[in-house]
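A short write-up of the structure that comes next.
Only a single protein chain was left out; the remaining protein chains are all shown in position.
Letters A, B and C name the chains as they come in the text, with residue numbers starting at 1 for each one.
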Amino acid sequence: MGRFLAGRILATIPVLVVVATVVFLLLRLAPGDPAAILAGDAASPEQIAAIRARLGLDEPPLTQFLEWIGRLLRGDLGTSIISNQPVTKLIGERIEPTLALATTTILFAIAVAVPLGVVAAWRHGSWIDRAVMAFSVIGFSIPIFVLGYLLIFGFAMELRWLPVQGYTSIREGFLPFITRLVLPTLTLSVIYIALIARITRASVLETLGEDYVRTARAKGVGERSVLSRHALRNAAVPIVSVIGIGIALLISGVVVTESVFNLPGLGRLTVDAVLARDYPVIQGVTLLFAFLYVLINLGIDVAYTLLDPRIRY
Amino acid sequence: QAKKTIKAVMHSGLRITDPIITTAYIARNHGYMIYDVLFAYDEKFEVKPQMAKEWSVSDDKLTYTFTLRDGLKFHDGTPVTSDDCIASIQRWAKRDGMGQKLADFTKEWVKVDDKTFKLVLKEPYGLVMTSLGKPSGNTPFIMPKRMADTPADKNVPEEIGSGPFKFVKEEFQPGLKVVYEKNTDYVPRSEPVSYMAGGKLAKVDRVEWINIPDYQTAINALINGEIDYIEQPPHDFLPIIKKNKDITLTEYDKLGLSGMLRMNWTLPPFDNVKVRQAVMLAVNQQDYLDAQIGDPDYYQLCPAYFICGSPNATDAGFPKPDLEKAKALLKEGGYDGKPIVIMQPTDLAIVAPLAPVTAQALRKIGMNVDLQSMDWQTLVGRRAKQDPVAQGGWNIFHTTWVNVDMINPIANIGMNAKGKVGGWFGWPDVPEIEKLRDAYARELDPAKQKQIAADVQKLAFELGMYYPTGMYRSPIASKGLTGIVHGAAPVFWNIEKK
Amino acid sequence: MSAPVLDIRNLAVALPRGGERPNAVEGINITVRPREIVCVVGESGSGKSVTAFTTMGLLPPVLKPVAGEILLQGEDTLTASKARLRELRGSRMAMIFQEPMTALNPVMPVGDQIAEALDWHDTKLSRAERSARVLALMDDVRLPRPAEMAKAYPHQLSGGQRQRVMIAMALANEPALIIADEPTTALDVTTQAQILKLMRELQARHDSGILFITHDFGVVAEIADRVVVMRRGKLVEEGTADEVLNHPRDPYTRMLIDAVPSAVPPPARPIPDKAPLVTTRDVEKVYGGGVLGGRTVKALDKVSISLRPGETLGIVGESGSGKSTLARCIARFVDPTAGEIRLGDEEIGQKPQRALHPIRRRIQVIFQDPYRSLNPRRTVGQSIIEGPMNYGTSRAEAWERARDLLKLVDMEPAGLDRYPHEFSGGQRQRIAIARALAMQPEVLIADEAVSALDVSVQKQVLELLEDIREKLGLAMLFITHDLRVAARICDSVVVMLNGKVVEAGPSGEVFGNPQHDYTKALFAAAPGHGRFDKAPRAPAAG
Partner (left out) sequence: MSATGASDAALPPPPARRRLPRALTNPSVIVGLVVLGIVLVAALAAPLLWTVDPTFLRPRFRLRPPSDVAWLGTDQFGRDVYSRVIYGAQISLFVGFAVATIAVIIGTLIGVVAGYFRMLDMIVMRVMDGIMAIPAILLAIAMVTLSGAGIVTVIVAIVIPEIPRVARLVRSVVLTVREEPYVEAAIGVGTPLPKVLWRHVLPNTIAPLIVQATYICGAAILTEAILSFLGAGIPTETPSWGNIMAEGRQSFQIAPWVILFPGLCVAATVLAINIMGDGLRDTLDPRLARRLGNVG
């Protein structure tokens, strides 16, 4: 296991190299020019060229790439072309809201979806099953911003229970932190609840037909325990896979939620940086994502071994 | 007593803090928070001293002498000196269009003493004070010499000015949040506020600019009292805002903004004046404004290149829509049916609607249109290309301007006719226009200036320099605030919070 | 006589519409008294399991009891509420299932699984008492080192050990009734013997009644007090073990008993003296190790055998002795670590997987676990024609052959369109045989191929295999733990222990005069030792 972990963590290095190269290439393919955004609309082509030269953007791409890699090896992600701030600082500021939202969403989604899925499987074919399935299908198909607006309208504008927007760091107290996360979490988790509930239902449905479930019942074990300790535990591997995929999706895919609720997260940073062609920021963020994904997937694989003692690495 | 804080949502997030390197309006707005200017326009568009106590011009109109007010201090505590002013203006003059023109006429800047300095011209120039009082585009903000010595194509490393608010560096999050605090050392002028001139009194302790990218959310937050101020709520939201009695809409900038349709003069078919003229006759401001703004209360058809409501306004040469004539001109121009590439920046809500309107108009007169959507950055990158369309070139793009930047032939960047070198995207090469602009610059008599401007406009419409797609105003939406200044930029002095 | 613990009266359970008969079982009357073992025998699909599940209240929803009553110590379980049933299950009645592989929860330590049986019925136990009880139970069923074993997961246990865990679980609350549905079918004789002994002992100690479902007459002879014979959902005969086994009244019972193979091998057959078809020399197989390290298991240690065309070589030995591994090496499902395997003149032991295509047709395997070796998503027909079609047989011809084969293994050809889960265990095994035969192989490896079959079908299948062997000159490698079967069909026998061959020779010699201690112990453990041996081999007149 130790060796497996070490191997997997080492394996992030080639991943990062590949991602770095691909992103660098993509950036050079994409038109647009950070110098032009710096200079603004009224700048003349000559002025833009001067800024390009100043930023070192007119050097051959290979030189730029090597330079960047060189700095990377020294642990320096570079400085944003647009805002002149270190990329590490930008990422540092933005990672907390994203992680906070991702965590609350996943926790909430799991807490709701898993029991729903289990009950649906247990009462397969009943109205509960149909209701859960209907909910999860609808959850798939509502555009997230519509849901966000509706929740804002209901909870913030009409009932005035919760603020409309914004983020408060957890360092400023748990209550303000969480009140601002309630609506975004609700909005974002619907789709995950849908996804996880369906997978849970499908997997549990399958394990409920297994012999050991019958054994448990023959022992006189109560239904709740049959469902949780026997059926669900054995259905855990695909559920954990989906949750893992969900976390990965969450970290990069929360742009819309972040915009609707004005959360200063990584999703917005990425889109902003891409739209402004802020090369160092884009490169830094993608590297971070790649690293996180490797970690998440490693976590999932480790979770497999914990959940299913037969799986060994 | 609790600090009074205004939370404001500006039209975009502040990322670049140097208002000289960029012409981005958000950087200009930021400039007005922390920097001060030597001169400013009042509501009659007359240039009034701001940091300057007084100024004088020699009889030969070649030497301008400026004296600074007492008590001016930068936020780091150092006094403002002539050196700072000269360095700042020289840096600005490298970037700004009018600044460059001024530099062309400038012989030297001379420091007399710490408070007095002189501008010596090579020959008389009519726009010295207009330039120094320039309220927008690149505004000649005064910064400490050490900052102003930064090369003009490099971001300044600090945010130190002498303006009514101080920049709180620790709380700055690019693209998300900017925090300003009242500069308690600021000595305002005693005159009342008038447009960009007069006493800049900071009446709140703190101003926070929060970037809420989703306007729906911003407006909900305003209604709920989480924020106090939205600089440019999209026009489609105004009906909702109007329903809310405690929200005020302030049209602070009477001149407003306008859109621009720009053709590429270097590529066929728009290298042919007939084809350009056909386009000028095919399009129609009404359609643009309907699509872009919708509410007639906030838009205005304007036949003037130099902006209705400004001293240079005239309708000379404005093309009346005439589809038949346009079709004929198209034929005469030998348009061969090749697709016209129109670039549409879909991520910029206010510019995005212009391109489809143009596309439909051109199709009506029988042009073949290739409307390409892209993000603004792609457009910005692509419009700089002088290559043929097949190699990534383009035929038409649209953009918008704050009108105060368009009010004379020098400031109006669309009138730059220097061609491929030194010109602006589209690269019209019209020596007559350049000659007229030069004449305008040298002209000292306002009446004659006006005449030259009208001549420029006539010729420019005839040649199709660009098509102005109409004027519109964007009101500020605010709640619980009074004293919003009517000026060229959304400034925060004089605003009181209940 | 004491009051019965179980009294099934006139039970009938309906099959869903479209089944092979209207009722899975009907008119069933079975009585089990304390300290009594009642064996239920009968052909596959005769309703033995359905009866057991009905008693436990564990019938799948598609099957509905339609008549009769099931009295557990006087209480009718058919009409009991769900909650009451749950109380009864595990405490007053318990069940041991056929397949220890799948009947235990793979992700829960076995100790916890035993504890769970306690938890639900005796909530007052403290943690310490509870774990003491678990260890005591594990000790009762002779699980070695209970403290360690309690923390092990099912996959870390041998089949016999798993079955013991099941028994410990069933005994946890000293139930009045234990239902055992073929609890030893998957186990080797030595383990089987231990388990049977254990059940007898424990039952005596706890005064339970046992309903024991089996098709192994050796087992019946070994443990039954009374015997119930079922056929096609009906009860055909009932009586004491002696009555039923020695004086069967019903012709069906007689037929069954006649079908039980003798433990004494028939006189040796002449085997055409041809060059061996399959030979192995010093084959070794080590599991585990490799790049990621870890524990290694030496499953085969210098095994050399040879098999001539027309010959049947039996491999016997306890569970885990490497029988299946040897088969899998020869069939090249695993790569032998060392040694040589020849098919005819060809060395196949070291060939890369890519080069094995022509060889696969010549060697066929009938697997140990018929259910899991059939793809649940493919119809039986699809599974059978797959092989021939891989080697160029036309679809039509393959179907035709599949029909014939299904008839050959005594099943309805209509079954081709059904899915594996729609068949009983015995039927699935026959399907697996048909699949192997469809390939018309030269070498047939049968890994516990008849263990799941009831004696009558077993007999048919054995005859079938003999017949094919005769006709086609098929060489057979016959892996079994049923010594009777081995004696019946094998020309020669290899006895394995811990990956090594400890004894080999013609069946007559090995059975008649075992040399190795282990072989002797093995034969001694065979259930029903000495019974049925002199039973006539010809079918009795009906």
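Following the convention adopted for this analysis, a contact is a pair of C-beta atoms (placed from the backbone, for glycine too) under 8 Å apart; a residue touches a chain by one contact, two chains touch by 3 or more.
Just so you know, these numbers come straight off a predicted model, no measurement behind them.
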Problem set entry | Visible contact partners (per top-of-document touch definition) of the missing chain | A, B, C
Seminar exercise, completed: Of the candidates A:14, A:60 or A:75, the residue in contact with the absent chain is A:14
Exercise. With respect to the chain omitted from the figure, which of A:195, A:221 or A:263 is a touching residue?
Worked result: A:195
Problem set entry | Residue of C:369, C:466 or C:509 touching the missing chain in the full complex | C:369
Problem set entry | Among A:87, A:263 or A:294, the residue in touch with the chain that has been omitted | A:294
Seminar exercise, completed: The one of C:252, C:399 or C:478 in touch with the missing chain is C:399
For this session: Return the single residue from A:44, A:262 or A:286 that touches the missing chain.
Result: A:286
Exercise. When the complex is taken as a whole, what residues of subunit A touch the one chain not shown?
Worked result: 7, 11-12, 14-16, 18-19, 22-23, 26-27, 29-32, 124, 133, 137-138, 140-146, 149, 195, 198-199, 202, 205-206, 208-209, 211, 214, 237-238, 241-242, 244-245, 248-249, 252, 255-256, 270-271, 274-275, 282, 285-287, 289-290, 292-294, 297, 304
Exercise. Can you name the residues of subunit B that touch the chain not displayed here?
Worked result: 215-216, 234, 236-237, 239-240, 286-291, 294, 344-347, 349, 352-353, 356-357, 359-360, 371-376, 378
Problem set entry | Positions on subunit C contacted by the hidden chain, ascending | 49-50, 53, 59-63, 98, 331, 333, 357, 360-361, 364-365, 367, 369, 372-379, 381-383, 386-387, 390-391, 395-396, 399-400, 416-417, 419, 421-422, 424-425, 432, 435, 439
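In this text, only the chains that are shown with their structure count from here on.
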Seminar exercise, completed: Here the gap between subunit A and subunit B, centre to centre from mean Cα coordinates and rounded to Å, is 40
For this session: Give every residue of subunit A touching subunit C within the complex, in rising order.
Result: 3-4, 210-212, 214-222, 225, 229-230, 233-234, 236, 307-310, 312-313
Problem set entry | List of subunit C residues in touch with subunit A within their complex | 56, 58, 86-91, 94-95, 97, 99, 102-108, 116-117, 120-121, 153, 155, 166, 169, 172, 292-294
Exercise. Given the complex with subunit A, which residues does subunit B contribute to the contact?
Worked result: 13, 15-17, 21-24, 27, 95, 97, 137-138, 151-155, 157, 173-177, 210-214, 216-218, 220-221, 223-224, 226, 347, 375-378, 380-382, 384, 392, 399, 401, 405, 413, 416, 421-425
